[in-house]
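A single protein chain has been omitted from the complex, and every remaining protein chain is retained in its original position.
Order as written gives the chain letters A, B and C; numbering starts at 1 within each chain.
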Amino acid sequence: PLKAKAALSNDDIMRYSRQLLLPELGVQGQLNLSKTSVLIVGCGGLGCPLAQYLAAAGIGRLGLLDYDEVELSNLHRQVLHGEKNQGQAKALSAASAVKRLNSTVECIPYHLQLSPENALQLIQQYPAANPLTYICYAGQTLPLVSASALRLEGQLTVYNYCGGPCYRCLYPVPPPRETVTNCSDGGVLGVVPGIMGCFQALEVLKIASGQVSSCCQKLVIFDAQDAKFRSIKLRPKQAGCAVCGERPSVTQLVDYEAFCGTAATDKCRKLSLL
Amino acid sequence: PLKAKAALSNDDIMRYSRQLLLPELGVQGQLNLSKTSVLIVGCGGLGCPLAQYLAAAGIGRLGLLDYDEVELSNLHRQVLHGEKNQGQAKALSAASAVKRLNSTVECIPYHLQLSPENALQLIQQYPAANPLTYICYAGQTLPLVSASALRLEGQLTVYNYCGGPCYRCLYPVPPPRETVTNCSDGGVLGVVPGIMGCFQALEVLKIASGQVSSCCQKLVIFDAQDAKFRSIKLRPKQAGCAVCGERPSVTQLVDYEAFCGTAATDKCRKLSLL
Amino acid sequence: MAAPVAIHLEFGGGAELLFNGVKEHHVTLPSQSEPWDVKQLLVWIQRNLLKERPELFVQGDSVRPGILVLINDADWELMGELDYRLQDQDNIVFISTLHGG
Partner (left out) sequence: MAAPVAIHLEFGGGAELLFNGVKEHHVTLPSQSEPWDVKQLLVWIQRNLLKERPELFVQGDSVRPGILVLINDADWELMGELDYRLQDQDNIVFISTLHGG
């Protein structure tokens, strides 16, 4: 568990001075950030800017989980890694980049694949004031800031938050595997996950600092071609949901990735966070 | 002048494979990027993500201009710099970070302040296929992708593009100096320039690759608190404009920063790009 | 007889690839004896717009899992889903969930 800071150090005050000025954050918001743990699942196109801006802002602990190694074809969008990191575990490469930026963030790389077996154990290490976690399990109330990007489009939703749906409420039946396109097949313009990852960071920072995410019960759709954002009102948490409903039938941790139809070795799998 | 590549190398094809798949970019778009020079004025909160994503995408030449040195209070939003770069010129620090990510980008740091005297000479070194430059001068037709971010708000405009206004068309009279707030005074949440800098990169990539920017004659306003974007239709290029009009009275390069009322030594001055 | 209904259809998140890559369609549904609902709209789309692989768009008489339907910028679950009665100038979006990043 992450120990709560009693006060900001002089270095903290200097480092965060430009955001401490904001009435929406202030010293209390900064202290809230410092006692928050975030688990980032996937250190790719979304995870890189997300880790970068959460670390820069002073999040307390950052878990960086990824099973892949850095490849040349990642570098057009996975901007925390460098050419010299090719072949290195992404989790390690991301962790050293984050350390360069902010050594006061506790940074824990996990070079492994999330599975129903290890997920629960992992999450238990993120039990801070505002634990954000992405696993769907019965009775959960932990917010998940999820995003995706493909071609010239992006989507973002905050699940399990403010009466909004869980992933299973919104998608009660998993999509057929053949309908799931990934970046290897469909391509992606690197700056699109850049924008979506920054957007995730913004919403995580709001929640973690004690503000309210404005994406509550909403799906945000970004069309990079037209440079247009659209905000969609989603259904609320469903009473009949198999995961978060009144009589849940799924009472074990769900293998989220399998549920979404993305293969375990997919080189560009769903990089939801937290 | 930047030499046009005849074809992509095998390494290029591997590195950019995920974006080459996009019909909106393709091989021709990638070649267009490789022969484009972009001068980024200011390697701060906007310039960092902008440089990062332009370099990652394979822009040909990147001029990185900044007069300041890296300070601890920059690191909450200026994510290309690291703790070890404190005291180093931002232009140099940014250049080495960009090199780590993509050594095939020609990267030129300028540790100086843009002035009417040196601006013209600088621009003449960026005369590539799609020279993007931000200087207001008579008869110009060069697009300027400009953005700003303060507190929890951001603004973006593409000037001098597709019949849209130049900066002077939109603001014929400079604002009183005392009305110009900067990040030192007003504060800024780091991920807000992150989102706006990525957005700049997106529009620069569209223009540089041969597509059309969707921000033509528009002002995009971002409210991070509500996570809302708004797109405003702007006035067209003004026939009576002192800079780009039919009978321009300003026929010399204009000191853009002075025009905008930001002090030369302002630690968080306007980081428009170009 | 119900009058013809002019609506605006949008496909996104990759769903547009089943419609020749065209994202926006302004269509007019012809006059018929009963008011148009979303269930009938799905049949009409299959017959008149869908270019390929219907199994990637419909499953049974609804959309396939993984496609969200939005009626005037709200989740169709809030609007009655298949039974929602179309109004003139409605905006109906079919968006495929993206995976990856």
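Before moving on, here are some points about what is shown:
Following the convention adopted for this analysis, a residue touches a chain if its C-beta (ideal position, glycine included) is under 8 Å from a C-beta of that chain, and two chains touch if they have at least 3 such contacts.
Since we're looking at a predicted model, the values are computed, not measured.
Every shown chain touched by the omitted chain in the complete complex is listed here: B.
Contact with the undisplayed chain is limited, among B:Ser17, B:Gln86, B:Gln113 or B:Ser231, to B:Ser231. Residues of chain B in contact with the chain left out of this view: 42, 44-47, 147-151, 153-155, 170-176, 178-183, 186, 188, 193, 196-197, 219, 221, 223, 230-235, 260-262, 266, 268-271.
Rule of thumb we're sticking to: only the chains that are shown with their structure count from here on.
A simple rule picks the central chain: find each chain's mean C-alpha point, then take the one closest to the mean of all protein C-alpha atoms, which gives A. Centre to centre, using the average C-alpha position, chain B and chain C are separated by 40 Å.
Annotation: 28 Å between the Cα-based centres of chain A and chain B. A straight line joining the Cα centres of chain A and chain C is 31 Å long.
Shown for chain C are the residues in touch with two or more other chains, of which there are none. Among all residues of chain A, those that touch two or more other chains are 151, 183, 186, 188, 231, 268.
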